[in-house]
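One chain of protein is taken out of this complex; the other chains stay put.
Moving on, here comes subunit A:
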Amino acid sequence: MTLLRVEDLHTHFIARNLDNEIQVAKALNGVSFSLDAGRILGLVGETGAGKSLTATSIMGLLRPPARIMGGRALFQGQDLLAMPDDDLNALRGRDIALVVQSPKSSLDPLSRIGDQLIRIRRAHRGGSVAEARDKAIAMLGSLGIPDPARRMRAWPHELSGGMAQRVLIALALMNEPQLLIADEPTTGLDVTVQAQILDLLRDLVRRTGIGAMIITHDLGVVAHYCDEMAVMYAGAIVESGPVRQVFRRPTHPYTVNLIGATPERLRLGATRTVGGPPPNLRALPPGCPYQDRCPQAGADCTTIPPDVALGEGHVARCHRVAA
């Protein structure tokens, strides 16, 4: 069952520069993907590719100067982008939950974590404080936090990074969401804690059958924890498909280079080939956005490349790919 279908999403940053000229940075240029319930989608790409922006656009959390210029984001059949603000706000935190990086600074410093858990539950589901408290204690316990009843009284500044991330996940899960978006959930945590958090997320999806989207620039995370992956470049998805297919047969030159640039591959003797500066979103070339850095670029790359289906849901957007 398709939980989330994003179609041709365009988001631009529109601002005036010092000379008072209007400048448009085309940050998202036709992002399309879909996510089924019970599956984990990994969104990868370099910094500035538009991974987080995709999530904030879908959730209606953009602030000026960012603006959605077109597209649809269908969540259980409803277009999130066309929804009134209040309806979307009611949906956020209830049906769609977000886990962000920097968990310690994302918790309200003046509320005990128990109060924050109770607050989010009651804001969306109502009910008594006692009910919400029981639910919160059970949730902290199920996320592997020892002595959850006592932890409820902790202040955010007393938590370690890994503990804070678990609390954030608990906040996200308090209202049994259908879709969980985790934006670099393990950045800044040490490796063992990273693995624990990601194991937790994967078990959760397996157990409850919700859909999850993990935003990361770590291909290792994608390979280990995700079912599907989508590679973003310059605000567009250049290759997507089941994780196994994409890793076995990376097809878009950018994906090939990205996978070749992981420390593991480099150690195996691969040559580092992702070169050149990141794309200038204010002046993208016509056609394929990767043409300036692509080792295989040719004259036809100045025209818009096709989405080539490679079977089993594996798609690459490139002129060089023969179907």
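Simple rule for what comes next: contacts are C-beta pairs under 8 Å (C-beta built on N, C-alpha and C of every residue); 3 or more make two chains touch, one makes a residue touch a chain; residues count from 1.
In the analysis below, contacts and distances are computed from a predicted model.
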{"item": "Undepicted complex member, UniProt protein name, chosen from \"Peptide/nickel transport system permease protein\", \"Succinate dehydrogenase\", \"Integral membrane protein\" or \"Cytochrome bo(3) ubiquinol oxidase subunit 3\"", "value": "\"Peptide/nickel transport system permease protein\""}
{"item": "Selected from A:V24, A:I68, A:M83 or A:A123 as touching the chain missing from the view", "value": "A:A123"}
{"item": "Absent-chain contact - pick from A:D8, A:D79, A:D108 or A:E176", "value": "A:D108"}
{"item": "Of A:A49, A:L80, A:L98 or A:V256, the residue in touch with the unshown chain", "value": "A:L98"}
{"item": "Residues of subunit A (touch criterion as defined above) contacting the omitted chain", "value": "59, 61, 89-94, 97-98, 100, 102, 105-111, 119-120, 123-124, 155, 157, 168, 171-172"}
